[in-house]
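My questions will all concern the structure given below.
Note that one protein chain is taken out, while the other chains of the complex remain in position.
Now for subunit A:
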Amino acid sequence: MEVLRLPLSASQKGRLISAGYTSIASLSSISPSQLALELKISETEVLEILKIVSDGSRLESPGSSCTIVHGSQNAWDMLQEEKTLVRITTSCADLDDILGGGISCKEVTEIGGVPGIGKTQLGIQLAVNVQIPSDYGGLGGKAIYIDTEGSFMVERALQIAEACSADMVEYSCLYRKGSQACEVKRQPKDFLENIFYFRVCSYTEQIALVNYLEKFITEHKDVKVVIVDSVTFHFRQDFDDMALRTRLLSGMALKLMKLARKFSVAVVLLNQVTTKYSDGSFHLALALGDSWSHASTNRIILHWNGNERYAYIDKSPSLKSASAPYSVTAKGIRNSASNNKRIKHT
């Protein structure tokens, strides 16, 4: 019954079905006034219903250009588009390598790890790196940082911004000739000016903010990365109804994916860990359960391996499963120190 699938209110659907209109085709050749008489509702209501019906049927008629279904894209166009997208560097060459260049826009990337491994550090680093101008190989965009735990430290963001600014000056001195060399174009405070900070205190605010982001990004078109630190915190306590939690989380995940695709932004979700029992033993796993693990496109797990921090790509449709070491220094996320002396094998 096609009429049941239309986004109409239940009572309107009921009237249509009881009057005998079960398919969209049956509504196509009837005049509004006659329908109003049959359904016993006003003509304006009927006109609204017919508008929704025609919107629905337009989606199924063959469209122009090479799309078979309206609103879709073919795979070749997608590939061309992907090639032109710049990725956000993480400032650690090894990590960028396994990510295929960096965090990609248009996708949702989830990063999880034990406390103290460097998730917030990576989040702040990405918020600064997205602002690197395009002539230095970056996106030149702005960042939205959604803080649910209060772990964002302004002084640390300043430190990382200063280091990035110093790196840019060094790069321009080494590689660029002419009068623009060694010119300090970006001050640390310019970096901080372009990070929009939201502090979320409950899961309701988190859901409200994710809903509101669409409007916010439409107004601030330069935003290229949305970082949520952490997406777990408010959903891990105070929830007696687990089924509700799963529904809310999946709704939020879909909205974030839609946001990433529609505005070509990178969505980075930071997650915590919990313990899970499987195969007869306990081990660590990212929080929020099995149904949430489908929410992100890419999944990176940060962990300790001996004395070094490693990033492991747990799930990705296009990247190979690999591990890379990184370190957290006063300047932010950088290559692991011990790696510098190693010869690179391909």
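As a convention for this text, contacts are C-beta pairs under 8 Å (C-beta built on N, C-alpha and C of every residue); 3 or more make two chains touch, one makes a residue touch a chain; residues count from 1.
Simple rule for what comes next: contacts and distances are computed from a predicted model.
Asker: Pick, from "Guanine nucleotide binding protein (G protein), beta 5a", "40S ribosomal protein S8", "Tryptophan--tRNA ligase, cytoplasmic" or "AAA+ ATPase domain-containing protein", the protein name that UniProt gives for the chain of this complex that is not shown.
Answerer: "AAA+ ATPase domain-containing protein"
Asker: Out of A:T44, A:S134 or A:T204, which residue would touch the omitted chain in the full complex?
Answerer: Missing-chain contact among the listed residues: A:T204.
Asker: Of the residues listed, A:L85, A:L158, A:M257 or A:L319, which one is in contact with the missing chain?
Answerer: A:L158
Asker: Suppose we count only contacts with the excluded chain; which residues of subunit A make the list?
Answerer: Within subunit A, the residues touching the omitted chain are 7-12, 48, 52, 114-116, 120-121, 144-145, 149-158, 189, 192-205, 207-212, 214-216, 230, 232-234, 236-240, 244, 247-248, 251, 272-275, 278-279, 281-285, 301, 303-308, 312, 314, 329-330.
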